[in-house]
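The complex is shown incomplete by one protein chain, all other protein chains being positioned as in the whole.
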Amino acid sequence: MEEKMNFILLVPILFPVIAGVFLLWKREFQKRRSLLIFVGAVLLLTGAFAAVGILGGERRFTAFYLTEELPVFFKLDELGRLFASLVTVVWILAGFFSFAYMKKEKREKRYFGFYLITFGVLLGLDFAGNLITMYLFYEFMTLASLPLVLHSQTGEARMAGLKYLFYSFCGAYLALFGVYFLVRMGNTIEFTPGGVFESSFLLEHQTLFLVITMLLVLGFGVKAGMFPLHAWLTAAHPVAPGPASGVLSGIIVKGGVLALIRVLYYLIGPDFLIGTKVQKAWIVLTLITIFMGSMLAFREPVLKKRLAYSTVSQVSYILFGLAVCERTAFEGALLHVIAHAFIKVCLFLCAGAMIYQTGCKRVEELRGIGKRMPVTLWCYTIASLGLIGIPPTSGFVSKWYLGTGALDGKMPVFSWLGPLVLIVSALLTAGYLLPVTMRGFFPGEGFACRREKEARLMTAPLIIFAALTLFIGIFPETALTVIRAISGVCI
Amino acid sequence: MNAILNFPCFSILLAMFAAIISSVLKGKGARILNTCVVSIVALMSLAALIFTVRTGECYVYVMGHFPAPLGNELRFGALEAGTALFFAVIMLLSLNGGRRKIKLEIAENKEHLYYVMVNLLLSSLLALVYTNDLFTAYVFVEINTISACGLIMITEHGRCIEAAMRYMIMSLLGSGLFLIGICILYDLTGHLLMSDIHASVEAIVAAGTYSVPLLVTIALMVVGLAIKSALFPFHSWLPDAYGYSTVSSAAMLSSLVSKGYIFLLIKLIYRVIGFPIFTESRVIDVLFIFGIVGMIMGSLSAIKENDIRRMISYSSVAQIGYIYMGFGLGTLAGMAASIFHILSHAATKSLLFVSAVGLTDVSGNHKDFERLTGAAYRNKAAGVAFTVGALSMVGIPAFSGFVSKLLFAQAALDQHGKMLPALIVLAVSSVLNVIYFMKTVIRIYTPVQTGYPSIKMRENKLFVMTLLCFIALNLLLGMCSEPITEWIVQGLHVFA
Partner (left out) sequence: MNAVYLLLVVLIPPLAGAVVAFAPWRRRAHWMCFLELAVILNSVLVWLLLFNRPADTLTLIHFTGELSIAFRLDGLGTVFAGLVSFLWPFATLYAFEYMTKEKHERVFFFFYTLTYGVTLAIALSDNILTMYCFYEMLTLATVPLVMHTLSREAILASRKYLYYSIGGAAFAFIGMIFVITYGDTTEFLLGGVLNMSKVGENRDILQFIYFLTFLGFGVKAAVCPFNSWLPKAGVAPTPVTALLHAVAVVKSGAFAILRVTYYSFGTDFLRGSFAQNAVMAIVMFTIVYGCSMAVKETHLKRRLAYSTISNLSYILFGAALMTPFGLVGALSHMVFHALMKITSFFCAGAIIHQTERIYVHQLDGLAKKMPKIFGIFTVSALALMGVPGLCGFISKFYLASAAIESGNVLSYFGIGCLLISALLTAIYMLSIVVRAYFPTGEFREETLEGISDPNWMMLLPLIVFVIFIVGFGLFCAPLISFFGDIAGV
C-alpha cells in the first residue's frame, strides 16, 4: 500500500504546473473574481497535496527514465520536507497577498499562470531525489520565474529579466560542468547524506574534485546571489511586482542554497571540503558578499532595491554557514534559511503594500508611513528586527548558531573573522532597515496625514509572517528538531 | 591481318596526300575530303588498336624494307594505335564543333587552305605517334609547327598573326633545342633509330663515360619539347595562340598539338633514353617542380583572366603541369596517370573550347564574363556542355577529370619524397580550378536581360551532336576507366 501511494509525490508538482499552463492557454476570464477563485483553489489544493506528501513517511518514486542512466527520481527526505513546507507556506500566503496587490497591474492571468507553474517547479526541486532531477527543476525554476521579473514590460524590466536569465544560466552551466562529472564518476546520483564517494577515490582525483566543487559553488552560488555573480539579483528582484519580488528573494534564491546543500552534503560529502583551498575561497567570497551587500544596501535610496541588496548579504550568511562545514554552523544556516525566508518575504510584501497604497518607492518618501499604514509598518519593524538579529526573533537564533558554529570551527583566521563580519553586517542591517521605521512612526514636526485603509488580504499574510518570525525566535526548538535530524545525518 | 600492319604508314600517307589534293580543291570539297580522311584514319587506328590489344605485341614496320641505317621505321603497339585513334576522334569532333565559325571567320578563298593545314597536322601527329626514328620525328615536329602556325593565323586577324609569330618563335626555339639534342645524341651513339640509340645509351651508362653530355642531351630534348608543349614557365605563347585563333584551331592545338609533343617525349623517355636512366637523372626532378609550379601558376593566371577563351587557355597550362608532374614522379603509375590525363584533358579541353564558342556566339561574340552572363540560357546545349567540361576539370566523380586526379594521387603515394608536395598541390590546384570554372558556370547560369538572341538546339544540330559526342567521350573516360587504364599499362609494357 505504501509503495503504491508514492506517486502522490508527483501530484503537488504537476497539479499547479498543469493548472498554470491551463491558465495561460485559456482565454481571459470574464470576471476577475473567478480568476482569483481558480488560483486560490489551486494554491490551497496544492498546499493540501504537498502537506499530504510532507507529513507522510519516507517516500521514493521513480517517475521515468530520461535514458537508462538518468532516472527522474523523487525522494522525500528531511531536507526536502523542510524546504517544501517553507515553499508551501510562503507561496500560499504570498499568493493571497497578490490577489490584492495585482488589482492595479495588467496581465494578471499571465502572472498567476507563471506563479502557479513556479510553485510546482519549486516543489519538484525540493522533492528531487537525485542530481539530474534536481538540475532539471533548477533550470525550470529560472525559466518559470522569468516572466514574473519581466511582468511590467518596461525597458528596465526587460533588461533586468535578461540579466536574470543570463546570470542564472551562467551559474547553471558552471554547475552543470560539475554535474556531468558527478554523474559520470559517482556510483549513484541519488542524494545520500554524507556523500556517495569513497574518500580514497576523492583523494585520488583531488585536483579534479576541487575544481568541480569550486565550479559548483560558484554556479549554484549565482542563484544565491553570491559575489562575484550577484549583480542580477539587485536588478531583477526590485522590478518584479511586490509579491513576486518577495518570493524571488525569499524562496527562489534558496533554490541555490538547496542545490549547494544537495551536492556538497549529499553527494561530494563535507569531509572532503574541510581545510581545502576551495573552502577558504568560498568563505572569503561569502564574507565579501555579506559585507558588500550590507554596504550597498546602506547607500541605496530605493526601498525594494535596498531589500534586494539585503538579500544578497543575508543569503551569504547561509552560505557562510554551509562553507564552514561544521555542525552548529550548518544548523544555523538551515535555521537562517527559514528565518530569512519569512523575514524577507514579509519585508518585500510590506514594501509592496506601501507602493500599492502610496506609490512611494524611495525611502525618503516614506516619511510618516507608520501613521498611514500602521499594521504594515509594525510587521515591517518586527521583520527588520529579525533580520538584524535582535532577540526574541528568529534571526537572532540563527545568527547565534552561525556565530558559535564559526567560532567552533577549526579554521585559523575565519573562526574569528567570520563572526566579526556577521556582527558588522548586522549593524549595517540595522542602519539600512530601521530608518524606515523611525521616519515612518516619527515623521517629525508638522507632518499631517491620515490613516489609510489597509486591505485585509494584504495585512493578513504580513501578520502571519511577522508572527512566524517571532514564533521561531521564541520557540526555536520546533524548527531545530527537524534541523538537527538533517545535520545529524549529514555531518 | 597483315594488311593491318600497313595501316599506320598508310594513314600518315593518306593524310599527307589529302593535304596536297586539298590545295587544289574548293572549300567545300576540301572539307568533305578532310572529314573522310580523318574518319578513315580513325577507323584504321581502331582496327590497329583492336589488333594490337588482341595480340598484345609491338610491331615494327620498316619503310620500303631498307635496313636500319638508311631506312626508316614505324613502330606501333596498343598505346600508339589508341592514341592515334583518340587524336583522330578529337580532331573530327573539334572540326565539327567549330565548323560554323570556320565558315564565318575564314575568307572563302582561303577555306581550303585551312583544311590543307589540318591534314598536314594530322599526318604530322600520326607520324610523331608512330615513328621509331628520331630524325623523322624532328622533321614532323617542324611540319607540325608550321601547320599549327597556319591554323592560328588563318583568320588573318591582327592578334592572331601576332600570336602566330610568337608561337612560331617559341616553337622554333624548342625544335632548335630538340635538334641540338638529336645531334649530340647522334654524335654519342651513331644511330638515329630509337631502338638502336637506346642500346648504345645503355652501353654508355654502363661504361660510365659521357655522363655529362648525356645529361645535357636529355635536358635539351626535354626542354625543347617542354617549350613546345607549353610547360610553365615556357607558356607565354599559349594564351594568345589559343585565345584568338578560330575555335577548331584552339581546340586542336590544346588537345592535340601539345599532346603530340608530350607523346614524343614519352617515347623519348621510354624508347630512346630508357626509363631507368631517365628516372635517375635530375631532369625528372626539374620536370616535377615545373609541373607543380605550373599547376598553381596556370590556375592563378586563369583566375585573373576576364576572357573566357584565355581563361581556358591558362587552364591548359595548369593541366600540362599535371602531366609533367606525372612524368616527374618517375614511376610507371605516374606515367600511366599522365597518359590518362593526356586523353582526359584532350577530351575535356576541346569540349570547353567548343562550348565556350557556343556561349560567346550568343553574347555578341564578346568573350568577357560581363557579357556572358546568362549565356547558358541563350544556348542551352553549350551551357550544359561547358558545365560538364568544368565539372570534369574540377574533378567531380563520374567525369574523366576525377579519374585522372585519382590516378595521379595514387601514383604520388608510391613516391615517398614527392608524395606530400604532389598531393597538396593537387588539392590546391583543384580548389583553384573550382574558383575559376565554377565562377564561370554560375555566371553563365545567372539570368539577365540582354538584347542578344538565343539559339535553339534545332537550328544547330551539328554543334549539338558534337557536344553530345564530347560529353559521351568524357563520361566514357570517367565511368569506364578500368579497361582504359589496363590498356595504358599494357601499352607501356610493350612500349620500350
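Note that the chains are named A and B in the order they appear, and that numbering of residues resets to 1 at the start of each chain.
We adopt the following convention: contacts are C-beta pairs under 8 Å (C-beta built on N, C-alpha and C of every residue); 3 or more make two chains touch, one makes a residue touch a chain.
Keep in mind the model is a prediction, meaning the values are calculated, not measured.
Among B:12, B:88, B:394 or B:471, only B:394 touches the chain left out of the display.
When the missing chain is restored to the complex, the residue among B:190, B:233 or B:447 that touches it is B:447. Which of A:183, A:231 or A:284 touches the hidden chain is settled by the complete complex: it is A:183.
If you put the hidden chain back, the residue from A:7, A:22, A:166 or A:416 that touches it is A:166.
Looking at A:70, A:231, A:390 or A:417, the residue that reaches the missing chain in the full complex is A:70.
Of the residues in chain B, those that touch the hidden partner chain are 391, 394-398, 403, 405-407, 409-410, 413, 419-420, 423-424, 426-428, 430-431, 434-435, 438-439, 442, 445-447, 479, 481-482, 485.
Not every partner is drawn; the one left out touches chain A at residues 64-68, 70, 132, 135-136, 139-140, 143, 146-147, 150, 153-155, 157-158, 161-162, 165-166, 169-170, 173-174, 176-177, 180-181, 183-185.
Basically, only the chains that are shown with their structure count from here on.
If you average the Cα atoms of chain A and of chain B, the two centres end up 84 Å apart.
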